[in-house]
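Every protein chain except one is present and positioned as in the full complex.
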Amino acid sequence: MEKVLMKGNEAICSAAIQGGCRYFFGYPITPQNEIPEYMSRELPKVGGVFLQAESEIAAINMVYGAAGAGARVMTSSSSPGIALKQEGISYICGSEVPCVIVNIMRGGPGLGGIQPSQADYYQATRGGGNGDYNLIVFAPANLQEAVDMMMEAFDLADYYRMPVMILGDGMIGQMMEPVAFRKPEPKKLEPKDWATTGTGNSRQPNIVNSLHLDPETLEVFNKKLQAKYAVVRENEVRYESYRLKDAELVFVSYGTSSRIVRNAIDDLAEQGVRVGMIRPQTLWPFPFKAFEEIGPSTRALLSVEMSEGQMVDDIKIASRGRWPVGFYGRSGGMVPLQTDIVKAAQSMLKEVK
Amino acid sequence: MEKVLMKGNEAICSAAIQGGCRYFFGYPITPQNEIPEYMSRELPKVGGVFLQAESEIAAINMVYGAAGAGARVMTSSSSPGIALKQEGISYICGSEVPCVIVNIMRGGPGLGGIQPSQADYYQATRGGGNGDYNLIVFAPANLQEAVDMMMEAFDLADYYRMPVMILGDGMIGQMMEPVAFRKPEPKKLEPKDWATTGTGNSRQPNIVNSLHLDPETLEVFNKKLQAKYAVVRENEVRYESYRLKDAELVFVSYGTSSRIVRNAIDDLAEQGVRVGMIRPQTLWPFPFKAFEEIGPSTRALLSVEMSEGQMVDDIKIASRGRWPVGFYGRSGGMVPLQTDIVKAAQSMLKEVK
Amino acid sequence: MEKVLMKGNEAICSAAIQGGCRYFFGYPITPQNEIPEYMSRELPKVGGVFLQAESEIAAINMVYGAAGAGARVMTSSSSPGIALKQEGISYICGSEVPCVIVNIMRGGPGLGGIQPSQADYYQATRGGGNGDYNLIVFAPANLQEAVDMMMEAFDLADYYRMPVMILGDGMIGQMMEPVAFRKPEPKKLEPKDWATTGTGNSRQPNIVNSLHLDPETLEVFNKKLQAKYAVVRENEVRYESYRLKDAELVFVSYGTSSRIVRNAIDDLAEQGVRVGMIRPQTLWPFPFKAFEEIGPSTRALLSVEMSEGQMVDDIKIASRGRWPVGFYGRSGGMVPLQTDIVKAAQSMLKEVK
Partner (left out) sequence: MEKVLMKGNEAICSAAIQGGCRYFFGYPITPQNEIPEYMSRELPKVGGVFLQAESEIAAINMVYGAAGAGARVMTSSSSPGIALKQEGISYICGSEVPCVIVNIMRGGPGLGGIQPSQADYYQATRGGGNGDYNLIVFAPANLQEAVDMMMEAFDLADYYRMPVMILGDGMIGQMMEPVAFRKPEPKKLEPKDWATTGTGNSRQPNIVNSLHLDPETLEVFNKKLQAKYAVVRENEVRYESYRLKDAELVFVSYGTSSRIVRNAIDDLAEQGVRVGMIRPQTLWPFPFKAFEEIGPSTRALLSVEMSEGQMVDDIKIASRGRWPVGFYGRSGGMVPLQTDIVKAAQSMLKEVK
């Protein structure tokens, strides 16, 4: 398959459009402005619509509206901009409409900074909005993965009628790598007979809403939602294991930081220290079953994140007390150094001796 | 100490004013409208200000502004309204200013319903906004506790320079119970020399901001924040244990649902089944150490929530694989019945035999 | 030419699309909701975009953006909704970008009512926003006129690079009349080389802005704007005279009220009372020169409006003291009766005997 050398943000956008995206609503924020810029230029060429809204809140509600009308629609923003969208995301999940959300994370909390970060793990995986809901959260570690995930995202969103989030950082967006645009195996998708596309006077109006004033009805809805999430947990977990066999220590890391961890692992291997990695490709559903592949030689888990340790919760849950869970992280836009990761692993191995 | 029979929402508001609250900014939403109504009537009488803002977003940013100027300020809302405030809360935490936030939860996701719920556990404890931050989250189970927590909340917020959230539901607000207004032991509070109170031309202006464009500076800030959170985790964990001794099964439950669990426990005791409860009074910091009090007779933990099981994460982390963690919950505004809780316990005990 | 029997709002929208409109941004308000409804259904069929914005303010700023990018774009609203757009309209005029604005007036001030009105004459002709600017304001009195004006509006807007407003009321929108869609004689339009359409890396970026911090520059801009308005005043005044010859009294009336006045004139003629009418078809530029056609038999002017007499200012200016100017009006959604107009004329004629 032909590979093209492309810049991350352009590759992601091209994949979105190839994946069927025709509507984009957003509001500018660094460091993801190349995405709306690209979409504003390219979407009209395929009969699509780009619109810069009045605010992040307006944007996510336009996504909600377009999605409710059956369109393939996406928005993108960065950390505080995504925080502003939490109510809208909760409405979208409460209405079971599909869409794709890209978060190119920057340092927080608050305005924070504009350098790469992974500090929105909680926001992405626990839902920052109200109620019991989830998004499928993809965490690409390289450009090919970002492109593959983006091309599949709209299908997955439609299939499950739920948002899919691509959780990246500025590094993914700025780097250049060769990528191939592979059409994902087509999902068998039902027609969107729930969408508000106009009745043509031939049926009752469809209603897209997250309001259920009767608590019994709302509970039934919630149980149905949970049943759907159980299916997603069963079918859509993705992860990569690396050198787990005979590993004394297993890193858990995703996205940009996992790339550096991988180098640290090879570095340690050269020193004769056997360490491996579980790299979640989906943060929700989290790859709990990956931890069952861990062998008897492993004495500790070590989370490496560009945050203050938000993924540690999920790793502890996965660990069930079988291994101590350590954490090494940088935050605020700082990127972990390979040498520091190596040291963190050595120090943890010493600790658990 | 004299006790007065009062309605929940009034008692909470009276406690807030006695606790020093002088500013209230909010936007109406069921089922918490009695709180702004009370504040709009009573705050002016003590020289305070009540203001209904244009939106939830305006309200939380007014809280941010008043807090930044050193005022004792609160807002209240219900689930989707709190979702709208996530960016603002992240800014407040990123600026280290104190405030109090009341969330009278209703069923979700989205607009959901207006009946009581506990489905915002994630939103409250993981932060729905961006970045690494936390709130102190109080979960009162009765009116006296609500009043005590509210009276202490403003002191705690000032002491740690972070928001304190009171996470309640419509039941707490609507019930009548006798309460005593006990002044909390006064914290030794530093003067707010960081607040933007006007320089009087005698000092450099204070700046309240969450923006740190330099990543090293932002990381230093984040490490400082984490160090503070470590102190809070050390000092402010609150919980209640109930009949843990010899318990075969330990419930974990908070707020309104814990009241019903307590009755179920007594019920089971009469049947000769020994069960107990850990009741977190703070959801963040979560009372992990409470689980060390669990004795050898315990064979299982059972979370009872008015949600689809959001607290289960923290219980699993606390359990470290020592006990299986079960879940029984109602959602969407449905309240668990005592008899169903009893059955859930019996069924779990059978399972783990 | 073929005539079709159509409902007003549909005919107006069809004319807009035939006139080249491809973008519509609006926010719902009675009594003009049939317009966005039609546009939401029909615009996508011609590759256009309909978008319901977050608010009237968002809508007019999207109009500003699309117009700045060279698109043919319109919005519609009703009186208080148009009030909300005043700042945006001022920006559009200060940036010299073309667009079309439809105001289907309802009774005011404030929320007022939802019945037909002409109480936005000042808002339309004096500009409700800040600074020295004008819109071309069309006031159709029947469906054919509405269709003709709408088909010409986009050309005129582009030609002069200024907004054209169609000022109507609910009656025009709801009535059915036979209409023919006549292509207007094509204006020779310059290419929009000022629009922000992307530089293609082959020219300097265009800037669409209303900001001129240097007062000399801003004054030069204002003088240029006034020079353009002088040309519009010279070339685009439209009006209809009716039975001016030998008239003792001349009505001045526009839109829906002019239709009733016309019947009153015929009624009076049958009684032997010679009265006529000047009917402005453009409210700005106002047809001052029409008053020079008034003959020596005329003893008074009488304005008939569905407002409290806002057009009287312009009539007095036109009159220059030559005739007394009377006023008969209904407001708040009340429509003048033919018999009352007859009486008002008789009474005024008695007064000026």
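Residue numbering begins at 1 within each chain, and the chains themselves are lettered A, B and C in the order written.
To be clear about the criterion, a residue touches a chain if its C-beta (ideal position, glycine included) is under 8 Å from a C-beta of that chain, and two chains touch if they have at least 3 such contacts.
Since the structure is predicted, the reported quantities are computational estimates derived from the model, not experimental observations.
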{"item": "Touched by the hidden chain, restricted to displayed chains", "value": "B, C"}
{"item": "Residue among C:Pro44, C:Gly131 or C:Pro178 touching the omitted chain", "value": "C:Gly131"}
{"item": "Options C:Asn33, C:Asn142, C:Asn222 or C:Ser297, residue touching the unrepresented chain", "value": "C:Asn222"}
{"item": "Which of B:Arg41, B:Lys224, B:Lys289 or B:Arg322 contacts the chain that the document leaves out", "value": "B:Arg41"}
{"item": "Option from C:Glu87, C:Glu240 or C:Asp340 whose C-beta touches the chain left out", "value": "C:Glu87"}
{"item": "Residues of chain B (touch criterion as defined above) contacting the omitted chain", "value": "41, 47, 49, 51-55, 57-58, 61-62, 65, 198"}
{"item": "Residues of chain C in contact with the chain not shown", "value": "57, 79-80, 82-84, 86-87, 90-95, 105, 107-115, 117, 119-120, 122-123, 126-133, 209-223, 225-226, 307-310, 313, 316-317, 319-322, 330-334"}
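What we mean here is this: only the chains that are shown with their structure count from here on.
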{"item": "Chain-level touch network, classified as line, ring, star, complete or other", "value": "line"}
{"item": "Most contacted chain pair (by C-beta pair count)", "value": "A-B"}
{"item": "Central chain (distance from its CA mean to the mean of all protein CA atoms)", "value": "A"}
{"item": "CA centroid of chain B to CA centroid of chain C, Å", "value": "56"}
{"item": "Whole-Å gap separating chain A and chain B, where each centre is the average of the chain's CA atoms", "value": "28"}
{"item": "Interface hub residues of chain A, defined as touching at least two other chains", "value": "57"}
